[in-house]
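Only one protein chain is missing from this complex, and each of the others stays in its spot.
In order of appearance the chains are A, B and C, and numbering begins at 1 in each one.
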Amino acid sequence: MITLGDYLIVSGILFVIGFAGVMLRRNLIIILMSLELMLNAANLSLVAFSRFRVDSTGLPNYDVQVFVFFIITVAAAEVAVGLAIIVALYRARQTTDVKDISSLKF
Amino acid sequence: MNSFLPWTILLAPLISAVFITLFALRWKAVSSFISIAAVLVSFACSCLIFTQSSIAAAEFTWINIGGALKVPLGFTLDQLSKTMLVVVSGVGATIHIYSLGYMRDDEGRSRYFAALSLFMFAMFGIVLANNFVMLFIFWELVGFTSYVLIGHWFFRDAAADAANKAFITTRIGDFGFMIGILMVWMATGSIVFAEITPRMPDLVSHPTFVTIAALLIFCGAVGKSAQFPLHVWLPDAMEGPTPISALIHAATMVAAGVYMLVRVAFVIQASQTALLVVAWIGTITAAMAALIATQQNDIKRILAYSTLSQLGYMVMAVGLASNDAAMFHLFTHAFFKALLFLAAGSIIVMLHHEQNIWKMGGLSRKLPVTFATFAVGALALIGCPPFSGFFSKDAILALAYERNMPIFILGLFTAVLTAFYVVRLLVIVFFGDTRSEAARQSKESPVVMTGPLIVLAIFAALGGFGFFARNFLALPIEKETGFFVPALAFGALIVGSGLAIGIYRSRANDPIDIEVLRHKFYFDELYAWLINWTQELLARVSAFFDRWIIDTGAVDGSSRGTWGIGALLRLIQVGNLQAYVFLFGLGVIAVIYFAVFR
Amino acid sequence: MTMITAPELEIAVLVLGMAILLVEAFAAKIDKRVLAFVGIAGLALVLVASFFVTPGSSTSQATGFWSFYTADRLSIFFKQFSLVTTIFVLILMTDYAPVLRSSFPGATLQAGLGEFFALPIFTCVGLMYLVSAIDFVFIFVSLELVTISFYVLVSFTRRNPITLEAGTKYLVLSALSTAFLVYGIAWIFGVTGQTNLQQIADALANPATDRNAALFGMVLILVALGFKIAAVPFQIWVPDVYQGAPTPVTAYLSVGSKAAGFVVLLRVLEPFLALPQTQRLIVVIALLTLIYGNLAALPQANLKRLLAYSSIAHAGYLLIGVACFDASAIGFYLVAYLLMTLLSFAVLIIVAQQTGEQIDDFDGLAKRSPFLAFAMLIGMISLAGVPFTAGFLGKFFIFYAAILQHQTALVVTGVITVGCGFYYYLKVIRAMYWQSSARVDKIPVNGLSRLAISALIIATIWLGVYPQPILDALKR
Partner (left out) sequence: MVLFIIFCPIMAAILIMAGAPARKTALAGSILAFAAALFLLVSFDRVQHDFQHVTSFTISPEWHLSFTTGIDGLSLVMILLATIVTLAAIWFAGTIERYESAFYACLLFISGGAIGAFASIDLFFFYAFHELALIPTFLLIGIWGSGNRVAAAWKITIYLAIGSFILLLGLILLYQSFPASTRSLDIRALTAAAALGQIGADAQRHVYLLLLIGFGILISLFPFHTWAPEAYASAPAPAAMLHAGVLKKFGLYGLLRLALPLLPEGSRHWAGLLVVLLLGNIIYVGLVTIAQKRLDWMLGYSSVMHMGYIFLGVASATILSTTGAVVLMFAHGLSIALLFALAGELRKRTDTLVFDELGGLAKVMPFASLAFGFGVFAAIGLPGLANFAGEIMIFFGAFKNGWEMDRFHIFQIATVLALWGVVISTVYMLRAYRKTFMGALSDRWKEIVDLRFSLRLPIVVLIGALLCYGFFPQSLVQTVAPVLRTYLTEQHPPSASTQRGGNNIQQIAWR
């Protein structure tokens, strides 16, 4: 039987992997993907919580499952804008490597 | 009955001073006449008051905080102050007139006369004061005018330094004086002399307190009357114009210390210890100054040290609990010392401001009037009968003989020295060969200067006789000592003068050279050293501490430190996105740890 | 007269934004600045309308739409706040238009201008929703509306590598914080089973609820909100993004985004106040924010970056208010902050087009334009906290609350950092008044900007003397 704990652990691991990707990968596209991974880890927890919290009627709280769709939508919008920015960046600087964008500092 | 006379005496010179300062600084003649008119008005009023037996004046409230402190400006009008008024205004008037001649060519004549008027105002204030604070007010004002007048020739470094020295030294005395006033006020609840007197007996149970208070008040006199150890300013004060030396630094202001002691005798005499200290300070000053005077070469300085010495006599008399003797000597001294200074001034002017006695000589022929009057003054000073000084000094010596033998012996010794240095001065200046070109070409002073000399000479000659002095003073009662003390004093006179004549007759330079006396017992050097190693050192250390430790160290340091931390903190902003992510993650972990696991 | 309800305001603004976007798309020939003026006029109308909205009281029993959305006094106030901010930002944008043009080389004269004026209106809608949001779902959605429009705005001058760098940094870090927000929401939902704040509060009052897990969720949300309000240790993006973004956008970020962040923070923290860790955590964050913002600002030479650090510093003072949970002090402070920040940015935009963004570039401004110099002077002294300016009263209320709660550490740090603040704000005054510059030509200021700047000056001083209108509006 898969318990809530198992889902949460998986979700936590995914979240951390996503964070590590953001922190360690140099390519902005992959960073963006890692961010999506983090959001989806959160989604997983939300769904798991929703599924395992059964109220008196015996039904899960579907509000949160709807919320997950919101999140996915918003994440899509985020990616759309993000990719646009990365494209613009590539056009301007011919690079998508994060270590090349560090002129603003101190 | 309230009279306007005391106020007139007090305010006439003030009005003159204010008027000159405001309007007449450019018109030198006008200002000198205003000033002289003012002092003559005061003199006339003083004489009028002197003839009236009972007189009172309205009080002016200077400060009054109900229940806490009331400082009136009111007058004490007893025999003592009336006499003092006449003496001060009389001597003052002659010196004003004399100044007309002496300061004839001076650029700053208006300033001089304004200050002189202001001095008269302040001096009258001291004489008339009926309470401690008023006394202190005018006491300080007198010091201020003394400062201005000593520094009259401010462009001379010596004069400027002397003015500062005089003011600061007397301020040190006033420091004690003020504490003394505060203590007396606290103990008796009043500052008015008439109210304190009846309350003094309440203090017998606090002998130490009274002694300390009395001695602190005495400090004021030590400063102003230039007693040991604060005597150092007076000789230097001779840098001022000679009439000033005569008026302020011989006849009146320096005597104000003695007057003050007499005025507040009820405090001093409440403590035997204090009296003893006062007497000894006076004695030491008298002897020490006389010793120094024997080796000086500047005519004014010799006179200055003789002033010190005579003031020592007066203080000695106060210390021996005889106000009458002290006042008597003050009275006679005022005349003969003013006379001596004015005569010396006459010489100095005629010799184009030459003050070294070894550059003079044989002046009895060139300046006969000056010589005659100077001789009268000198004889009075050494206590030669029948001149005034004989009577007053004899009174003090007789007192000492009766009350304190060591003091008497020192007093007698001082008398010998006095005779010695005065005769030395006479011999060198007026007899023998003329030793400089200036002396050879000198001639007698104008009548505006010799006139006051003659007037003062008459008083110096006659001032000591009972038929004259008794009108002014309660003379000290003649003691049973008979002829013993006068004879001793006369003997001292003979010995001193004989020695002087013997040694200095027709000499062109000083055969005696005693280093320690020539250097005035090294007091100036000692004080300079002391000041340098205490006050100056402390000042420099404090300034260093303030500049570098507090200001640069603590204040600038903390601001620089803050700035530095800021400069370090901004280095966190390295610009690399993934470093930011890393820091963000660290922050998250830290916050979670802090919130959940602690 | 029919009553206007609160949601109609947002709808009106939304329609306005759509309309402007459509006009922009189809009427290519018009002067695009007209769009800005239309936007300003429209927002002003909505602002006027907002004063006729009766605040409703939020109840826990509310259902349907009203369980997401509250129209209490605080939210109405901050809706007005958002509207005013957006109006001023649009004015700043018209001033900024020439810079925008120059960053699109080869394109037509007015390329991009229309979107530039339309986007803030959508952001405004997001802000207005955000301040009303009382449900995590709604909070998330409106927050993202704000954030995504900011992604675009921040990197709007897309030929400028600096701007793109700022945009990228903002994108990644903001998305990161969003992830934490969502994850936090998940946890709170997991513990309480609720997304509505009031119901969460009720659930937390139940002793059966796992406090630590709830706290964990709260902290994650705090991370995301801390990111928005620029609180240490999540301030890391602020200096770079503020410096790189187009200046009106920086102003908008620093005022609008931050204000909304604080409102949400207040709302979100309310259920967790019962937990002692919450206040402790806020105090520590406030301390760090105060110290970092003020100290790191000391050596700055770039005015825009300096204002970024100053924004962090002010977040610190506001966090003192949060730690004491004094909503009206925070509200007043935010109003003051709006006035003085917009004032500073308005002057900065005009001056920077002539010379530059460095503090040195302000040398001798008092000679070149006494009006702008005076405006900047007022802005700076208000930011520093000199009496008779709104900024001082803001600090006064904050310190008052802190002393009342005996927050000694906060108060002491606050005073020291105020001293630092005086240093770096006066640096600007020093440049304008003490220094002289080689250039002596006058700096032109157009009529609308002059009007806006004058209004900001007057409001800054007026509120510094007579704060009562704002205090009344903030009364709950």
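Quick notes on this structure:
The criterion applied here is as follows: contacts are C-beta pairs under 8 Å (C-beta built on N, C-alpha and C of every residue); 3 or more make two chains touch, one makes a residue touch a chain.
In this text the structure is predicted, and so the values were computed from the model without any measurement.
Across the complete structure, the visible chains that the omitted chain touches are B, C.
Among C:V15, C:V411 or C:L448, only C:V411 touches the chain left out of the display. Among B:F43, B:F75, B:F113 or B:F167, only B:F167 touches the chain left out of the display.
Within the set B:N2, B:T61 or B:Q79, the residue that contacts the chain not displayed is B:T61. The missing chain, though absent from the display, is touched by one residue of B:W7, B:F144 or B:F431; that residue is B:F144.
Only one residue from B:L182, B:V277, B:I454 or B:A474 touches the chain missing from this view: B:L182.
The omitted chain makes contact with chain C at the following residues, 366, 374, 377, 381, 384-388, 392, 396, 399-400, 403-404, 411, 415-416, 418-419, 422-423, 426, 429-430, 433-434, 465-468, 471.
Remark: the residues of chain B touching the chain excluded from display are 21, 61-69, 71, 133, 136-138, 140-141, 144, 147, 151, 154-157, 159-161, 163-164, 167-168, 171-172, 175, 178-179, 182, 185-187, 206, 208-209, 535-536, 538-540, 542-543, 545-546, 550-551, 554-556, 559.
The definition used in the following text is that only the chains that are shown with their structure count from here on.
Rounded to whole angstrom, the centroid-to-centroid distance between chain A and chain C, based on C-alpha atoms, equals 26 Å.
Work out the mean CA point of chain B and of chain C, and you get 76 Å between them. Shared interface positions of chain B, defined as residues touching 2 or more other chains, are 570, 573, 575, 577, 581. The multi-chain contact residues of chain C, meaning those touching 2 or more other chains, are 168-169, 172, 176, 239-240. By the touch rule above, chain A contacts chain C in their complex via residues 4, 8, 11, 15, 18-19, 22, 28, 31-32, 35, 38-39, 41-43, 45-46, 48-50, 53, 55, 61, 63-64, 66-67, 70-71, 74, 77-78, 81-82, 85-86, 88-89, 92-93, 98, 101-106.
Residues 559, 562-563, 565-567, 569-570, 572-573, 575, 577, 580-581, 583-584, 586-588, 590-592, 594-596, 598 of chain B are the ones that touch chain C when the two sit in their complex. Within the complex formed with chain A, the chain C residues making contact are 136-137, 140-141, 144, 148, 151-152, 155, 158-162, 164-169, 171-172, 175-176, 178-179, 182-183, 185-187, 189-190, 193, 195, 239-240, 243-244.
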